[in-house]
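Only one protein chain is missing from this complex, and each of the others stays in its spot.
Right, chain A next:
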């Protein structure tokens, strides 16, 4: 999940009878499964929540390039390097689809960048962990993209048209990300004992942060309830986390790895796994900006933005010059 703990400004979810006519008509359209499109009337809370969620999602895609970019020059083979490059390029594309979707809600691209750089907007906690070995790149594809898919598939049915459509494109591409990661790990676990140990170490470090991606239990959260009423969110955090664990356990088994959770065991009665509680104190710490790589990630984004200023300005100047010349030539021809 790339959007965590998105606020809605709601104190509680209101019933249809309590709503003003405009809002009631809006809620009835959502209840009927209709998509809301840009420029249509929407409650301010709906608009703001979407801006928060979509921009947080977009920032996550963009910042998410950094931990993987760390290994592009050190990929073990030319083929793995080309695959990783393509994956990181996809992440940039996903960020762009999402920024565009957010822009239809009346916020500009520069405003969103500014919110990221100032720390006002968040991105997923997962990208504040370091990528120490090549196995981490495989683990990110397998676990982090796997967790993202779990969240993004239902988002294709989100009530806001541009977000839902961006999600359809993203989901089509995301499966490649997960499979390439798992494929890299399959190769490594068949290698030397040291290589297999490297994969186990990566799983040990990425398992809990991956479970944290879904956010803390939100069964009692008014924000989650409101987001669900608006069909911006379709499943609870715990539901998705359970699904992720159940899907991932056999995949780890196939690789011959041990999931670092002593409480993990199959529960026949519920037809799913029981598992331990992530360290939520660590999660809140990372969200608050104190994770292992928060400062490094944000500095890298700010540096890219300021280092690119001359280039953006140069292209704008060139475009203006060409437009002026064209206009002058047209006048001369008349």
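Keep in mind that, in the parts below, a residue touches a chain if its C-beta (ideal position, glycine included) is under 8 Å from a C-beta of that chain, and two chains touch if they have at least 3 such contacts; residues count from 1.
The rule is short, and it goes like this: contacts and distances are computed from a predicted model.
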| item | value |
| --- | --- |
| Missing subunit (named according to UniProt) among the choices "Binding-protein-dependent transport systems inner membrane component", "ABC transporter permease", "Acetyl-coenzyme A carboxylase carboxyl transferase subunit beta" or "1,2-phenylacetyl-CoA epoxidase subunit B" | "1,2-phenylacetyl-CoA epoxidase subunit B" |
| Contact with the hidden chain (one of A:68, A:103 or A:145) | A:103 |
| Identified contact with the non-displayed chain, of A:15, A:258 or A:316 | A:316 |
| Contact footprint on chain A, counting only the chain that is left out | 37, 39-41, 86, 89-90, 93, 96-97, 100, 103, 108-110, 165-166, 169, 173, 309, 312-313, 315-316, 318-319, 322-323 |
